[in-house]
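For reference, the structure I am asking about is given below.
Excluded from the complex is one protein chain; the other protein chains are retained at their positions.
== chain A ==
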């Protein structure tokens, strides 16, 4: 069997004159959890639905497990999907919900129910099979939805914003459950979210999307540390975007000069600096001024006015506190910045 679970080749999806997905290509390896991340309307949900077969591409090819499924309906693919609203059938019991897939595909009813019971037990839902979905808590409902989606050992498990209906407090636990489950069953999973923190926490790789196109694909660390574009830098975490000029092998902006590892360039350029890659040192003759100091419990956040514009700086809680109006020296760590594509 091939190592590539899902492959998109130049996939386009149009609705009338609106292009929801604009010629995207990527591939997902088996056993990987990949997140589609982006603002609303970026095409991430449409991409997920294209994998599920709930939408068919206007152009291009979708392959699942090496097979071209571009014109196959959802029912003719082997995918599992966990919906935002869970979409449990309210008129069926939990076990009927979980055994629905195997039964409707023509399998033996008893075998399907037994397999469903097993899965329910694995997810800590034993004894709830006879209940109706409306009699379960939100967290249990979601686990039933997951059980229902994996009972047929799908080629890929799809999650459409699974945490949006979960209490803020519970989210961390539920997303860890999902990650744990995906590893335990060695599932290929695709996860859609607009929450960058969630994406960083659960993913092997992230596909950042914007306006129907892929902005960048990479591991959470790659995306955070070396965003390739202004959009990605801005969308994932906080970023200071500093505009300046190439001068030989240096990037210069105001009184800032940084040596670029990549060699010389020409003309205007933009770099992205994460707030925690900047160190501040109190200095009466410093070139920058703290304009706002915020205490966040786990860290300090400062707004600093510099010769090359305002900077957002994050400082550990163990550092000496600064106050608004303090003059400071600013130091950007040598490998703490990224040159953005212009």
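One rule holds for everything that comes next: a contact is a pair of C-beta atoms (placed from the backbone, for glycine too) under 8 Å apart; a residue touches a chain by one contact, two chains touch by 3 or more; residues count from 1.
As a working rule, contacts and distances are computed from a predicted model.
A.B. asks: Name the absent chain by its UniProt protein name; which of "GMC family oxidoreductase", "Succinate dehydrogenase subunit B", "Iron ABC transporter permease" or "HPr-rel-A system PqqD family protein" is it?
C.D. replies: Record says "Iron ABC transporter permease".
A.B. asks: Among A:148, A:205 or A:274, which one is in touch with the chain left out?
C.D. replies: From the options A:148, A:205 or A:274, the contact with the absent chain belongs to A:148.
A.B. asks: Check the options A:72, A:230 or A:299 and report the residue that touches the missing chain.
C.D. replies: Of the candidates A:72, A:230 or A:299, A:72 is in touch with the missing chain.
A.B. asks: Please output the residues of chain A touching the missing chain, sorted low to high.
C.D. replies: So the residues of chain A touching the missing chain come out as 52-56, 70-81, 83-85, 87-91, 100-101, 104-106, 132-135, 148-149, 152, 158.
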